[in-house]
Structure formats: C-alpha cells, structure tokens
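All protein chains but one are shown in place.
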Amino acid sequence: MSNYNVPSELRYSENHEWVRSLGGNKYRVGLSDYAAQHIGDVTFVELPEVGSEVDKESVECVVETVKSSEDIYNQISGTVSAVNDSLEDNSEVVNSDCYGDGWLYEITADGDEDFNSLMTAEEYEKYLAEMED
Amino acid sequence: MRYLPITEREKKEMLEKIGVSSIKELFAPVPGEIMLKEKLNLPESKSEMEIEHYMSDLAKKNTGSEMLSFLGGGAYRHYSPSVVDQLLLRGEFFTAYTPYQPEVSQGTLQTIFEFQTMMANLFKMDVANASMYDGSTAAAEAVLMAAKINKKRTKVVIASTMHPQYIETVKTYTGFLVDEIVLMEMDPDTGKTDEKELSKIDDSTICVLFQYPNYFGAIEDCDLISAKAKEQGALVIPVIAEGTSLGILKAPGEFDADIAVGEGQAFGLPLHFGGPGLGIFTCKEKYVRKMPGRLVGKTLDRNGNECFVLTLSAREQHIKREKATSNICTNQGLMATAASMYLAAMGKEGLKKVALMNLKRASYLKDNIEAKTNCKTAFSGHIYNEFAILSPKDGEETLNALKKEGVLGGIPVKKYYPELSSMIIVNTTEIHSYKDIDRFVSILAKVTGGES
Partner (left out) sequence: MSYPGMTDLKLKEQTIFERSRPGREGFSLPEEDLSSAEKLLPENFKRKELDLPELSEIDVVRHYTRLSTYNFSIDHGFYPLGSCTMKYNPKINEKMARMSGFANLHPEAPEDTAQGTLKMMYEMQNMLSEIGGFAATTLNPSAGAHGEYVGLGIIRSYFDKIGDTKRKKIIIPDSAHGTNPASCTLNGFEVVLLESNEKGKVCVDCLKSMLNDEIAGIMLTNPNTLGVFESDIIEITKAVHDAGALVYGDGANMNAILGVARPGDMGIDVLHYNLHKTFSTPHGGGGPGAGPVGVCEKLVDFLPDPLVVKDGDKYAFRNLPDSMGRVRAFYGNMGVTLRAFVYLLEYGRDHIAEIAENAVLNANYIKACLKDIYHLKYKSDTLHEVVFDDSNLENGVTTMDLAKALIDRGFHPPTVYFPLIVPGAIMIEPTETESKETLDSFIEAMRNIYETAKSDPQNILKAPLNTAVSRPDETLAARKPVLTYCKEGD
C-alpha cells in the first residue's frame, strides 16, 4: 500500500491526474493526492474555456505554485463542459481537497475509450509504489 | 591595479591551499590551442587622470549636447530636481542586484512597488510591472502579450503615426509570429490617424496600437480608436512616448485601454544618446498573469510584518523557460528608481505644472513660427510639446543652416519618410525660456527668409 489516498472509483494517468465518470460520457478531472502533496502550495490555476474542444494529451490547464508552473495534460478528448471557477479565489483547495472541491474541469466526451484506457486505482497504486522505490 | 586586492604573497598562499603551483594551471581545462598566446590588441591601460582627459576630449566632440536644441521624437530633455541624481548615487541602490533575497532588498522592492503604483495611477490602469527596456520594446512585448490573450486572431493593426522606430521594433519582434501587420494611415490635414482607416480593424484583429501624442506631435482621438477596437473585440494598446504629457492628457485607463505602455525617459532621465530609457508596462488586472517582466507584491513575513517580495514569477523565463510570456530578465531597475524619485519630488502639482509649461511653450513657438518665419505648421491637430512644420525648402537644408547658427532645430522627417522632405518635427519643453524660443524663431526666420 502506498502512502497516498487513491479512491477506488476513479481512473488515473501517469501524470497523476484523476478522472471521475459522471455518467453519460461526462467526466470530471483533477490532480491526485500524490500530485497535490508534491507540487507545492498551489497559487493559481489557469483553466480551459468552457465550450472549447480538447484533445487527449493536449495542455488545457496550468497549475502554478511560487516556484513552478505545471502543465496538466488532458486525458479525455471532447468538449469542456464546466470549469471549477471557485479556484480563482481559492486555489489552495487543489492541495487540501484534491478529490473534492479541488477538481479542475469537466469534459463531455464522444465515447468511453479514453476513460477506459486510464489506470484503475489498483494499477495506479502499483505505479506509485514502483515510482517510490 | 586598484580594483584587484589580492597581493602576490596572498596569491601564493591561495595557490598552495588549492594545490596548484600557478594560476595557469587553473586554466588547464581550456585546450592549449585556444589559450591566447599574446596580449589582446586593446589600448594601453590608462590611469584615472588619463581616462578623464580622454573622456573629456570625446565629450567635447559632442557639440550637439551644448547647442540650443529643439530635438524630441521619443527622447526629451526635462528639468530634473537635483535630489534625483544625488539619491541615485547611493551605492545601496545602484550596486545592488535584482531583489532575489527579500530580507536584504526591501529598499529596492519597496521602491519598485511604489513605482508600480505611480505608473498605475498615472496611466489609470490596474497594474504596472517593474519596467521594460524602453518604450519600443514595451510596445513589442505588449503585442506579443495581446497575441496570447486573443490567440485565435491573426492581425495586428498599428497607427502609422507611431514613432517609426517603434513600428520597426514591433515588426522585428512580431512580424514572423502573426499573419499580418496593417498600418492605419494618417489624415494629411490633422496629423492624426485618418478616421476612415479605422475600418481596417476587424474581427480578426488581435490589437490596435497607437501613440499619443503621436510621432508628429498630434494628440490622437483615443476615445474614437478605443471604441472602434472594442466593437471588434480587439485589444486597445496606447503607447505614450512622452511621459510628462500624462500630467495633463487623458490617461489610457480613461478610455478603457487593455494594455498601455510607454517610455519614461521624460521623467527627468538624462538623454544619453537614447539609452538607458525606461519601458513602462501597464495592463488590466485580469491580464496580469500574462504580463511580461518582474512584479513586486506586498505580503507578510513570518513575524507578521508587512513587506515586499518578487511575485507571480511562474510567468517568467526562469520557471516557464520555453513557455514563458517573454524572455526578459534584467530590466531598467535604476531608471525606474530615478523616475520614482522624480515623480516624488515633482508630485502632482509639479508634473501638472511641467505639462502646462510644455503646452504653453509649444503653442507660443508654433504661433511665432507661423507668424514670423516662412515655415508653416503642417497639421491642425491638437499638440502637447511637439509639432511638425513645413520648411520652404528641404527640411535638412534648413536644419543645417540652423546648426551653423548653433541651433538644433528639429528632426528631419525625411529620415524616415523620404516623401515628406520638407517636414521638420520641433519640440520644446520647460527647459526652454521664452528668450530661447525667440532666439530660435528669429534664426529660423533668417534662414528661411522670413521676418527676423
């Protein structure tokens, strides 16, 4: 077991993003506990535009700390259907509540292939354990 | 050598500690084939007195610096209270570097924070950065920033009445990054941007760049240009090349500018043949994270004391590297410090008074040139401290004749626009007495065959 919280219902990417299926090919995206603990204090999040079409692996979102600027690689191709506006005044929730209020944006996809291709919680835990070695 | 304190004896001790027998050994990693075998071909070393002689001989050859001058065109000579240069000579300011360690840089940090505030207030914009190289590069970087904000658009529209060197600089910086740079032509009567040309602003326009007062001295109709740009969703970027004009003129924020830039040399900084100047960069708060350059912010230290620190660095090259908004690192810190001191000493009354003195002198000079010489005012637009005249013969010839009489009468526009061969741009500021102006007019009358 790793030292990180890895909710079992989510899928994960190698860049430590999580994706939650909201049903009807809608997905919510955020940063995993591992990322939230390692990135440093988040000071600002640049969010994508609602309505914009996004591809898998494109950079639609940037998370800033005092000393870094991290590109977030989008994992689900589709259309951005919502963004977490509350981060504008409250970017620290990306650190403090990464699976809850600290979510980043939502996507409406054409299908579920992208989602299914991501790591399951079990696989991600294994991935984290290997990384920590 | 007075700047090298290590003595021969110390050198030996140090080499011993390092474990080598000579300094040459320390250069062992440099391949022998590229080590210089002979001394460089430079002048012989000079003592302080010899340097002073050499430099004063050079300075004397700059006869232009001592002549009665009416040169403007992006560089302006103004009165600067003595306190400015005296304070600037404090080594604590000029021999410090970028305030990377806030605990030992609060002097620089607070000064820059105050500079940002002064610029924001003067431009009536939300935020200003710590400075750019000069007005022209600030304008170029403003276009680059606008292109990041309006990233789906492809065209940049520039008023052709902007300083020609600013236009060239913007073209160098952005020419190969945007699809199209379009110039809006001048109205030959007013010297302002032709209203009809505003139709060149369309829904593919990233931004509209214009200077006021413009290169020919005319004050652009800012409200009109801004309204047209807003209608098309283009960003409004005014450029102020003569900082003191803001002592009286409408500020960029008052016509809803999105980004506003300028040159702050007019805030009492020496001319120095055109540099160092002071690039001013301001914008709306919502765009601050796309802004180039350094920013100082207020915060609290760990004991709860208010203090200042460099902030929003995640925009900058040392963090963003190839994804940075700009590559700027060193800016014009000391010039920003000088401008702050100038504005602190002048205050709101002083700057307003300077602006009015400039207006009054320019108007007086213009009227007298019209009345007493064979030159004519070129345009009807309102002016601040600069305007264009038409000489009865080639402008450069007139200027050469003036020069023989010890007067630098203005800039020959032909230098940039060969078709405007008789046009001269004349500037006057508060450093001219009315006697100086009368003398200029009488010599101009003499060389152009008018009343003297």
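In order of appearance the chains are A and B, and numbering begins at 1 in each one.
Just so we're on the same page, a contact is a pair of C-beta atoms (placed from the backbone, for glycine too) under 8 Å apart; a residue touches a chain by one contact, two chains touch by 3 or more.
Predicted model, so just to flag it, every value in this text is computed and none were measured.
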Which displayed chains the hidden chain touches across the whole complex: A, B
Contacting the left-out chain in the complete assembly, out of B:113, B:210 or B:440: B:113
Sole residue of B:96, B:149 or B:227 that reaches the chain not shown, by the stated touch rule: B:96
Missing-partner contacts on chain A, residue numbers: 41, 43-44, 64-67, 91-92
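Here is the rule we go by: only the chains that are shown with their structure count from here on.
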Chain centre separation (chain A, chain B; CA means) in Å: 45
Chain B contact footprint on chain A (complex, rising order): 43-44, 46, 64-69, 71
Residues on chain B engaged by chain A in the complex (per definition of touch): 289, 313-315, 319-320, 323
